Structure formats: C-alpha cells, structure tokens
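I am attaching a structure below and will ask some questions about it afterwards.
A protein chain is absent from this complex, but the other protein chains hold their places.
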Amino acid sequence: MQVNENKEFQPLIVAFCCNWCSYAGADLSGTNRLNYPSNVKIIRVPCSCRVNPMFILRAFQRGADGVILCGCHPGDCHYTSGNYFTRRRMTLLFSMLDFLGIERDRTRVEWVSAAEGAKFAATMNEFTEAVKKLGPNRRLEDLRCRKQ
Amino acid sequence: MLKISLDKLDKLFEAISASQTLYIPVDREDGAAEYKKYESGMKLSSALNTLRSAKDFFFPQTENLVDFKMEGKNIEVIDVREESEDFVIFGVRACDARSFTILDKVFLAEPVDSYYKNRRDHGTVVTMACARPAETCFCGTFGIDAAAPEGDAACYSDGESLFIEAHNEKGQKFIDSISSLLEEGDTAKLEAVRAKTREILKKLPLAHLTTDNFGGDKLNEYFNSDKWGELSESCLGCGTCTFVCPTCQCYDIKDFNTGHGIKRYRCWDSCMYSDFTKMAHGNPRLTQLERFRQRFMHKLVYFPANNNGEFGCVGCGRCLSKCPISMNIVKVMKALEVK
Amino acid sequence: MQRIGVFVCHCGTNIAATVDVKSVAEALGHEPGVVISQDYQYMCSESGQNLVKNAIKEHNLTGVVVCSCSPRMHENTFRKAAAAAGLNPYLVEIANIREQCSWIHKDIASATEKAIILGKAAVAKVHLNAPLTAGESPVAKRALVIGGGIAGIQTALDIAEAGFEVDIVEKNPTIGGKMAQIDKTFPTLDCAACILTPKMVEASQNEKITIHSFSEVTDVKGFVGNFTVTIKKKARFVDETKCTGCGLCTEKCPMKKVPNEFNMGLDNRTAIYIPFAQAVPKVATIDPNFCMMMKTGKCGVCSKVCSVGAIDYKQEDRFIEQKYGAIVVATGFNPIKLDKYDEFAYNQCPDVVTSLELERLMNAAGPNGGTLLRPSDKTHPHKIVFVQCVGSRCDDSKGKPYCSKICCMYTAKHAMLIREKYPDTEVYVFYIDVRTPGKNFDEFYRRAVEQYNVHYIKGMVGKVTPRSDGKIDVQASDLLANEQLHIDADMVVLAAAIEPDKTARPLATMLTTQMDTNDFFTEAHPKLRPVESATAGIFLSGACQGPKDIPETVAQASAAAAKAIGLLVKDSITCNPCVAHSDELMCNGCSSCEKVCPYGAITYIDKEFKMPDRTIAVRRVASVNPAVCQGCGACTVACPSGAMDLNGFSNNQIMAEVDAICK
Partner (left out) sequence: MQEAMINRAKQLLADGAVNRVIGWKRGEFAYDITPAVFETAEELEKEFVYDDFTAANVSKYLVKESKKEGKILAFLKPCDTYSFNQLTKEHRVVRENVYIVGIPGGPKLDAEKIKAKGITGILGVKNENYTLKIDTVYGEEIMPFYEAILDKCATCKSKKHVVYDELMGEEGDVLDSNRFDMVEKLENMTAQERFDFWRDQLSKCIRCNACRNVCPACTCEKCVFDNPNSGVENKAPADSFEENMFHIIRAFHVAGRCTDCGECSRVCPQNIPLHLLNRKFIKDINSLYGEYQAGEDTTSRAPLNDYKQDDCEASIVHERGVE
C-alpha cells in the first residue's frame, strides 16, 4: 500500500501472468502504449497453473491490496490444460477467502490472450479502481510487514 | 483473614483494574475458560481451570526479541525490550501457581532471561483455591495442595465470601491496594470448605499416583525401557500436550523477514515436533519414540536431576483431557514404574 | 555470497524518456548482493552485450539482471551473452521496464519508482537462481504422418526423400483423401486423379514409406524425438499381403446394395470392395456390416473365388507399437452435415446436392460415368443453382464462424465446367462475397462470369422447395437489384462449409496439442511458426490447421516435412532445463502430480530410502522425465508437500519476487 502526495490511497496490485498469453498481452499493451496504473506489478510465470495459493496469500501478507491472476483463455493453454486447473484452484481459493470474510474484490482471475493488449490494460485499470475502492488490505495483512 | 463478599467481586475487579492491568479467567462461548484482560462487566469463570495455562503471562507463545532494520546493504540492530507494565493475574489455580516456580528455575537461573524476568517482576499472581477438582487432577502427586495454593496472594471462597491472604511482599502490596474494599472475616466456614475439598481430592481416581519411583536418579531405569515403543506408537507428534502444559518451557528462536527488516522472535517449541532441537548436523531425536521419551523423561527425571528433585509437572491434568489420542504422563508413569 | 551485476538499458529513449535510468541503476546498486550497476544506451547491441560480458568476467559475477525490454524479446540474447562470458545462462533475469513500465506510464517519478521495484524483484529472484544445464534426448529417426490425403502423402514423400523412414496412418481402406474424390482442380482444370494417383503410387512404392491403411492411432506416449505410438490396424478380413487387388471378389459378391461412400452414397458397392480403381493399397476390404458370411455365416463366395486365399473372416484388429521422432498431423476436413438446413431441402430432395456430391456426379468414375444427370430421375438438368456459404461465415450455432475458403473457387470451377460441357444449362451462383485471392484465381472467376456467362447474384437463398413437377423452387434475394427472385431450378448445389475431421479432437488430446474452438489445430505462432504445433515435435499439414485449397495444402505439407526433417536429422535435441523436479525425500507418492501433468512426464518408482528415523524404507516417489516435462508447473501446485518444484520458477524464487514487489 502507498499513499501519494494527495493522500489518496494507492493500492499495490500484484499480477501473475502466464508467459505465453497474458505476459505477452501485457507486452502488447505496452507496445500499443495503452496506459494502466503503475500500481500494477507483474510477475511472470510459465503458466497460470504455476501459481500456488501460497503465493497469493504471501502477496497479501506482504502488503498487496489486490492480486490478479492472468492466463490463456480456457482451451488455449500452451500446456493444454494448465489454466483449467488454475480455474478450479482459484475458484475454490477465492471462495474460501470470501468465506473467511476477506473482501472478494481483492482477488481476480482474468483470461488475456497474447493478442488482447487492450483487454489487459482495461482489466488492470478496472481492477486497480475496484481495489482502490476497497481501501487498504487490513484483513489479510501481516502487521509485522506493515511499513512504518 | 481479610475478605470481601462474593457479590462485590465486580467492585474488587474494578478497583484492581483501576491501578493496573487485571487478567481474570472468563468463560468463552464454547464453555472453555480463558484469561482475559478485565473489562467492566466481565464475570469470573467458575470453571476449574483455564483451557490454556497461565504461563503465557510470563512466557508468551511468541515474543519479539530484537529487530534488525535493513536498508540496502546496511543493518541496524534495534533493541525492542520495554519495561513491562504492572499487572495482576487473578484466579490462578494451585497447579499453575506452582508452574511459575518451575519456570523460574529455568528462566531466572543464570543466565537470567531478561524478557521473562521483566514480566515476572511486574506481575502479581493471585491464586484461588480449588473447590471442585476434576478426575484429571493429580496435583497432589507433586505435593501441591489445591485447597491452599501458592502465589503472591491466595484467595479462598466459602461460598459467600472471598478470603484473601498475602504470601509475600508483592502479595501484601496487592492487598494493601484494595484494602478499602476488604474487611476482616471469620474463617471457620472456610476451613470446613477446605476440609471438604481435601476429602474429595483423596477420592479422585489419580489420588494414589506418586512420584516415589521417579526422580533425578532414575535415568538408567527408564531410558531404555521397552515400554516407550508401546507408549509412543499412538502419539501423533502434535504439540497439544506441550502447548497446554503450564511447565513446558522449550522455545525456538526464528527470524522473520518483514521485507524491510528482520524480526527475531522466539516461539514455543514442542519436543514432540520432528524438528525439535534440530541443529546444523541434523536432529538428535529422529524417531517419535525418542521425542516422546524426551518429554516424559524431562519432566520425571532430567528436571528433578537438575532442580533439587523438583518435577517438571504440576498435575493440572490439561494434557489428560486435551491429548487427541489420550496418551499422557499418568499413563506413562503407570506403565514405566519400576517398584 | 552473491555477486550480482545490474544492467539498465535506455533503449534509446524508449525507456529513458519515461524512466530515470540513472536513478534505477543507482538504486539497484544498493541492493544486497549487487556489486555493479550500470546503465547503457542499447544493452542488446554488441557493445551493450560486451558491457555485460566484461562485467561478468571482471567482477566474477554470479548473477545478472538486465532491466530492459520484455524477456520475450531479448532474454535469449542476454543468456547467450552470459554463456559466452562463462556464466550459466540461467543465472540471468530480465526486469521488463519497457513494455511493462516506460511504455505504459507517463509520469517519470512513478515510472522510475516502478522500474526500481521491478529491478529489485529481478535481483531478489536471481539471488535464488541456480545454474541449469539443458539435457539432451535422442531422436528416433522415423516420422509418423497421420492422415493419407494429399497433405499426408506430400509430407511423407518429402520426408522419405530426405532419407527417413515414414509411416502413414490412414483410417480409410485407401490413401488419397478428399482429393481422390474431386473431379477437376482449379484454376487449371486439370484432372485431380491424374495428378494425385501418381503420388499415391509413388508413396506406396517408396521403400522408406510404410502405409498403414484402414488404421487408427489409439495412443501416443512420449515427447519430441521419442514418441511411442500405438496404431490399431482394423480388421479388413482380407490378408493385405496376399490380396492382389484383382477385384474378382468384388464382382462376385452377391451383396451389392451397400451405399458407396466414395461416391458419396450416390450409388452402391458390394460388401467386399475396393474403394476405387486406383486405390492404394489396392486391396479388398470386407464391410462386416453387410457381408452375408459375417452376418449369417452363409455365403463365402469371395473366399471361394479368391485364388490366393486372402479372405480371412476371422481376422481381428491388430495393434502395433512404433517409436517416432516426429509426428505430422494431416487429418484433413469434411463438409459439414446439412441436416440442420431444412430451408435448403437437402434431406427432402435428391436433386439438392453438396458440392462434393456434384464432383462425383460429374466424375468419369462417378455413378453416371461422368454425365451430369439429376440423381432423382437421371435427366439432364437445365437450370442449376449454386448456393454459397452454406454454414460458412455463420453467426448461429448451425454453422461455422469462419470462411471455408475453397468454396468460391470450386463453385466457379463447377459453373464453368457445366457451362463448357452443357452450354444449354443455365447456372446461377448466389454469394455473399466472392473471394478469390490466389494466383490466377480472380482471372478464373472472371472467366466464369465473362466468358461462360454464369449468373453471379449477390444475395442469399431464402428457401428451396421441391415442387411436384420435379422442379425445385429457389426463393432468393438479389441484393444488388434489390428484388426477390424465384428460380425454377433442376438442381441445387450447396457449398457446405468444411470442418476438421471428427477424429482430430481425440487425436489432439492424445498429442497434447492445442485446438481452437472450431477444432482446427492451433499453430505455434500464427505467422512465424505456421506448421508447428505448440507441442514440440508435432507438425501440422493441410486442412487440419485451417481451410486450404490444394496448392496451399501441398505447400504446407512440404513445409511441415521440412520442419520434421529438421528435427529428424538431429541425433539428439536440447531440452528446456526449466522443468519440474521432485524432492524424493519429501514426496508422498500420492499421484496428484501425475494426474495434472499434460505430458505424462511423471512416473513413479519404488526406491529404497534411509528415512529420517534411521529406518530403511521402500517408498513410491515421483520421478520427472526432464525430456518430456515442458515446465508448466501444474504439478508443483498439485503437490501438497511441496516436493515438486520448478527450475527457473521455483516456489522460493516466485515468493522472493512477491516479497520484493510488496516490500
């Protein structure tokens, strides 16, 4: 979490992107100079199915306010089936976080292909706004990690 | 002895908490009792004892020891110790009161553990005599009188009033601080209550358990006993017994990287855990049998060997009711005993 | 202790205009483990690479972070540079500060801040990078071509030409595919059989080529260079090795009422049959659904007339297993079924036919010996209406969203051939657009219009109604004239959309290759790798990848062959070292990882271990074949104990990145 000069809350967004589709989609939105907030920091993974729920929790622990996972569209996975597993895992994980009373808009899965630079930028804009509305992550943070 | 009417307990708690932090056992929603920081309106639990022991007050489950602040390649060491506030733990049972004596032998012996001492110096233990001991109680085995608990000050109830007496200077200071609420009382009825409690204690199923066959000199008798295998085979290796135990005092020191620094903290450890006392060369106790044996040998042999015969158990019975598979020190003592 | 070098690229002004590269280099220089941090105009240039190489040598670096463009662009460049300087190439990490930073942010302060964070994440990751060595895996010098149409034949011939063994698996009794059914080809109007059958013969005679006709692929295991394929040779009840193809049995067979699939069911064949005269292999096949002997046990005529004793009513399916280095998919296409198109009366009226049926009706070897007659009354049609885009470019679920590509051209061909042979026949073509890109294609179409006076009408046919007088009422709209038309046609020809063969989908699953939503195989890159699938060692040939005409199919077939040959000439291939590996001491052997592995890369072995409790135990543990693993990481999350981890993207590396970003 950051607070800029205007004291406006600036959420920290961690985006896990699969190498083949979404990371390329993010690159494309760069190539096309499509703006999205610098709050979004991308971590490249080979496939969305590489993302362990522990990574997502870790991000929240360390101060992320939102975590988004992007992968190839179902059926288009470079590894055939990776994103199908991702979908089940994340559905259940997000449902559990919701069950524990963690704000559901802090997490999201979005399928972004290598050709969807515009969708990537739009998604990041929209997600950042949604998280901004929620305010800082207080329910799933580790107080020890909070910046003084 | 000084006393206060039981229906004025609220007033007593208000008075204590006005000058220092007060902790009393209260009933939780699930029926178990736990120590809570007193706030107006809280009711003293009538449970025999709290689910967790009172050792947290002096030896909390986790405790920050030192911080390291890191910026780039620079490291700054920050001492996080602060003088503890004064506090009172009210309603400690005889068994738990004795556990502090045992913990003192570990933490206040040289080299003194300053974190522990800090809290110990600032905490006043006000005990409460037991009236309805449970079947799991065997404090008598360790020479503890549930009807006459230790502590800085002790309380007794005769059903109408609460009697308070000081055992030391700290206790006296505590009584002085609330003396305006107290009045001199007749202890005749109290003695009857005590006598009744002692009668019940004698009738408890574990009343005859003794430590006669245990002690610092019994290493050879028991260490290689063939009973350990059978006793430990059902052990799940969880830490329940050690974490509800008022005398278990083992801890681990760990570093937590917060991203902008390191917090070096200690936390309870359990000899039942597979990595207990794991060192650079590896683990000295590789099997659950060895770890299981460690716990009971420690309480029944090693601890008395190093502490003038004092055992590392107070017979509170928590492990008896909380062990997931009901393996406990009583079963171990009975199985091992060489007469 | 790590000695990390950080290299920040300006990319001219691409990065430097919005990111203060000097501050980035400065800030990262303060990170633990970083011993040198520099910026440079173009890090990917030769002098930029030299900067990196020299720093590696001079500072004895243990890790390199390049803050530059996307790793998809230059990761390999910098890995090679590191390797050239003696540093393991996998000790290089890229922080993407161009596509994901300078190009999307306008504010210098926040872009710089983000660039520093991305750099820190890369530094944190590289701290945990381990040197990786790419393994090698041998290549089986044999290729499998699945599908024996023109695509498969061409690919097989080209691979064989290069000196490699190649097997063709064809599900039908003969190779030849759709092209064998076609009468003439556009735009040259030469006879399809004349150019195809020599190739079929060539394939059958090439000693490097083995044709498994009437066969199917039932299982594929393994990986690039090392596939193990199970092929089911379906029982044809005729011993292929004995049958001479004399055809006597087909003449004598009493069961003569079997719909002839080669002629699209427009005439009949016998229960024992050879699909067509030039079939390869020219071997008879018994259709057990119609053979009297097989159904009732009474007949046996074919067995009696066969002089070589090739008939074997007890033949069973056989399975063969073969190792291949490369697999080429050439499963082709089919016209879609028109059952759902009631408006065109395809099921009601025999004189409403598909284009492929028309091919047979016009073919000299077809049901009418090449004379175009109406199927219903065998009379000469005088007015024929062609309907384009039946099921192509379709929004609804009845059809296909794509253009089938070949219909415009073959319809022009049909129209032209009819007008040429039967000048008294009027031909109407209803189209949405006429699409004729291709060499000599538009000229061809224009000839149909201008020279042969084919009536091209832009508009759709609304309804086709068979009339009691044998005519067909075609109700349509002419969009250019803006009027409704009624044409009393003698025949209607529907240009049915084409779709991938139904066997392709299960095959794709076996091959772990990707398909699009229309079941066309997906190429590895739509522009740069059009004949490779994303799965290494699997190549795509012909219409299985998308609608194609013959020249395109043949071109792609040869391209796929070239790619396969490029693989087969290697004795071994380098594997991606970023693969999963299992910590055997922590593995539970629970099989979770195996279940999610799309490549079958994980097997289990029983292995003896010295356990932490001093006992010796035989445990079932996962073992990853690094040559098969593609490094997706699905197994790492399925593994509850964390025994499974991924090289290059380990749990700890990713968490270090998370930590650095969230710090």
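Going by the order they are written in, the chains are A, B and C; count residues from 1 in each one.
Operating definition for what follows: a contact is a pair of C-beta atoms (placed from the backbone, for glycine too) under 8 Å apart; a residue touches a chain by one contact, two chains touch by 3 or more.
Keep in mind that this is a model prediction, so the values were computed, not measured.
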Partners of the unshown chain among those that are drawn: A, B, C
Chain not shown: contacting residue from A:K41, A:R89 or A:K132: A:R89
Selected residue (touches chain absent from view) among C:T18, C:S102, C:S592 or C:N625: C:S592
Candidates B:P133, B:G259 or B:G315 - the one touching the absent chain: B:P133
Hidden partner chain, touching residue among A:N19, A:Q61 or A:S113: A:Q61
In subunit C, positions touching the absent partner: 585-592, 595-596, 604, 617, 620, 638, 640-643, 651-652, 655
Touching residues (missing chain, whole complex) on subunit A: 53-54, 57-58, 60-61, 74-75, 81, 84-85, 87-105, 107-109, 139-144
Residues of subunit B in contact with the chain not shown: 30-32, 48, 51-52, 61-62, 132-136, 200, 203-206, 230, 233-234, 236-240, 242-244, 252, 254, 256, 265, 267-270, 273-275, 320-322, 324-328, 330-331
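Everything below uses one rule, namely that only the chains that are shown with their structure count from here on.
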Chain nearest the overall C-alpha centroid of the shown protein atoms: A
Averaged-CA centre spacing for the pair subunit C and subunit A, given as whole angstrom: 33
Inter-centroid spacing, subunit C versus subunit B (mean Cα positions, whole Å): 71
Rounded Å distance, subunit A centre to subunit B centre (Cα mean): 46
Of all residues in subunit C, the ones touching two or more other chains: 659, 662-663
For subunit B, residues that touch 2 or more chains besides their own: 259-260
Subunit C to subunit A touching residues, read off their complex: 70-72, 96, 98-101, 103-107, 110-111, 113-114, 117-118, 121, 512-517, 522, 534-535, 578, 596, 598, 630-634, 636-638, 646, 649, 651, 654-655, 657-659, 661-663
Complex contact set, residues of subunit A against subunit B: 62-63, 142, 144-145, 147
Interface residues, subunit B side, partner subunit C - complex: 70-73, 257, 259-260, 274, 283, 286-288
